[in-house]
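The complex appears here minus one protein chain, its other protein chains still in place.
For subunit A:
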Amino acid sequence: MAEELPGTNVAAGAAAGDAYPAAGQALLRIEGVAKSFGTFRAVDGVSLDIRAGEFFALLGPSGCGKTTLLRMLAGFEAPDEGRILLGGKDIAQALPHERPINMMFQNYALFPHLSVRDNIAFGLKRAGMARAEISARVAEMVALVKLEGLEKRKPDQLSGGQRQRVALARALARRPQLLLLDEPLAALDKKLRENTQGELMELQRRLGMTFIIVTHDQEEAMTMASRIGVMKSGKLAQVAPPRELYEAPRSRWIAEFVGDINLFDAESRLRDGHRLVVGTRDAGPLVVAEPREPVGEARFSVAIRPEKVKLSRRGPVSEAGHEAAINRLDGVVADICYLGGTTTYKIKLDTGGMLQASVVNSARIDVDAYSLSQHVVAWFTPDDCVVLPS
């Protein structure tokens, strides 16, 4: 296939005749899918649309069902309930080899008795491709993942990063409509992981393929994915782009799972124009922006990310008219956690609660750094607060 050079949309060439949805349209539709193991409901009624060409991340703690959901997409588990539609066709009960979906395994699952070349060619041979065509495709894949010169090696003669590339090349070789990646970077060290994240994103963009990645690493999900589905106890807790997930989490649990956050339980509230004045036990009265979705009578919390909290010795610089609206909390530094780029201070508030503040170390010689037991003023604006149902 001379016209299929690396960089062309290989997915579109997957199978002639198969209608491949245009970018942005739903490629995969998961409808009310559930799966139980014994009495344990691993996946509990998940519905989700994956759009063609997107990089979707399933994020969740271990045991939340994200891997089970992925395995149902690959065909290694059959859902007890629900439908999985790929391009309009229900594939929920189809066997793995009958699906135009390929998976990259967490431990790579490279065949130890086969060379790099034969590993990549494995799926092509099964597809009944001609010999010359296989050679061409393997060469293309090897170039794509930059493994030139290693074709004859066995997996145990490769480094971790190289194995990861072989696994990727093998999964991509059949030009699946959908690529599933199960914790693809978990086995790599931090530096290599960061580089590989970038490469995977680049590759996905270039091929225009649809990727679904499963990860427990929220930073990884935030970095790579265009949308993230957070799973908890077999259910999808929230599906949103990374920024929305971080800045507008739908629940207290998501807010705590994704990044660090300060949470204060609200005890009372008063409406003040577009704002709410919320009484909290640990931080006193706080002024917050009124949430888009009105909070019912139920209990709720006020959440504020540590990096949104500013610290100073004397309090916020007055901005005409805004002074009254700014939350100002007095306290002393109780703990200092120096992280290089930032420093996280734990402030013991005079009202009794604890508040985390993350400060960027913008100067090398920081004469303004706070010391333990120092009295500080922490402040933040109403818009930086998020109101969450408890």
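By our rule, contacts are C-beta pairs under 8 Å (C-beta built on N, C-alpha and C of every residue); 3 or more make two chains touch, one makes a residue touch a chain; residues count from 1.
Note that in this section contacts and distances are computed from a predicted model.
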**Fill in**
Answer for the undisplayed chain, UniProt naming, from "Putrescine transport system permease protein", "CbbX protein", "Succinate dehydrogenase, cytochrome b556 subunit" or "Response regulator receiver domain-containing protein", is "Putrescine transport system permease protein"
**Message:** Using the document's definition of touch, tell me which of A:A109, A:L150, A:M201 or A:A248 contacts the absent chain.
**Reply:** A:A109
**Footprint left on subunit A by the chain that the document does not show** = 74-76, 95-97, 101-103, 105-107, 109-113, 122-123, 126-127, 154-157, 170-171, 174
